[in-house]
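Some chains omitted; the rest stay in position.
Letters A and B name the chains as they come in the text, with residue numbers starting at 1 for each one.
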Amino acid sequence: MPNHRIVTGHPKAGAATAAAFAEYGSATVHEAMGRINHAGAHRLKPIQQGAAISGTAVTVACAPGDNLMIHAAIEQAGEGDVIVVVPTTDSAFGFIGELMGTQMQVRGVRGYVTSGGIRDTEELRRMGFPAWAKFVSGEGTVKDTPGSVNVPVVLEGVVVRPGDVVVADDDGVTIVPRERTEEVLEASRARAEKEAGTRKRYQAGEVSMDVNGLRPVLERLGVEYVEWTAE
Amino acid sequence: MPNHRIVTGHPKAGAATAAAFAEYGSATVHEAMGRINHAGAHRLKPIQQGAAISGTAVTVACAPGDNLMIHAAIEQAGEGDVIVVVPTTDSAFGFIGELMGTQMQVRGVRGYVTSGGIRDTEELRRMGFPAWAKFVSGEGTVKDTPGSVNVPVVLEGVVVRPGDVVVADDDGVTIVPRERTEEVLEASRARAEKEAGTRKRYQAGEVSMDVNGLRPVLERLGVEYVEWTAE
């Protein structure tokens, strides 16, 4: 197996399933999987507000400050994909901007997620091409160092393989392994429905202490109600 | 005194006074107190732009990644309160989201401030429920660990006791001790009035070097005016 490679023909989650996750959002999907695989917004920040996407991952492992492999990845990406770029070290460069975004958008790519940096954020917002990045920087990159496309990468502690589903919104990015998408989509739906019921009860004035049955939990843990006295 | 407790019946700043601070903002109020008690926005970031609130604190000390005590706190909170949640360590979880926010909003809670994390930021913005948080993350929490409600907490270096006034806007969060609210509100008003006068002079072209009498200060400190010469 060559050290640096562009992998083609990898398995992918079904397109309709992948697209359906966007409705539920990164938080609900992560809960539905058993609270795993969330690469939180406290590091991967959206460059826009209110965008919510999902799609199949095209992954890129690249050198810090070098965007060569992202060019190669764009050619591998198409309708319904999300490009996920992980530099091998923290790297506050603007790896892509409006010109790269144009190529992606033309090909039907849904969005861009990176633990590196991004630039031209104003233009990308204007184009309506959504992105999530760890850094924003106008600092440019070179095209000198080899890397790989469509190999497993680790995005802020979460493994992403090509064809896995990427769900991204204002709360961050959740990854659904391609083998589990049907099951997780079902669980997300169930969770969303249940939340809709709960929301109505809260809007009617009930509190989660009752709705979730938390009073016995507090008692078991020894939390007591006491009257305030001067400290 | 039990180690973990929910304190009831604590003293509170007057409701009208507490609400009146919002007009002056976290920066002016902090100045009016003698430049203390500001827990700056460089860590506690607003999830929306342009919100400015004030109200009486309901405080929560909770475990990292556990929102049990926030449920208990909501039941203790009502009209005009602000819920302040401090995990015992840095904790980038989404402790609350839209469902918890709904409960708070129904009860008349003014806003939510935390040195932990938050999620569903897009929904909370849409609902018009303002929040300030150190982290945004879709990562969920459990309900397994005891903590306390309405005990003194330390929010980014500032002590907050139940019933103290919380003033929050785009510049951050300022805490006014409940015993000092009348005096500080008066000082905030005076300061705002003075600033209005100063603003007019600046708009007319005067500079702070004259308005604030800074020329003798520079002279006393030995700052000299010199002509530029090639470096």
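Assume a residue touches a chain if its C-beta (ideal position, glycine included) is under 8 Å from a C-beta of that chain, and two chains touch if they have at least 3 such contacts.
In this text, all values refer to a predicted model and were calculated from it rather than measured experimentally.
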item: Copy count of the single sequence across the entire complex, 2 present; value: 6
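As a convention for this text, only the chains that are shown with their structure count from here on.
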item: Turning angle required so that chain A lies on chain B, C-alpha fit (0 to 180°, nearest 5); value: 120
item: Chain B - residues contacting chain A, complex; value: 1-11, 68-69, 71-72, 74-75, 92, 94, 97-100, 102-103, 106, 117, 119-122, 125, 135-140, 143, 145-148, 150, 152, 161-162
item: Partner chain B, residues of chain A touching it in the complex; value: 25-27, 30-31, 35, 38, 40-42, 45, 49-50, 52, 169-172, 174, 195, 198-199, 202-203, 205, 207-209, 212, 214, 217-218, 221-228, 231
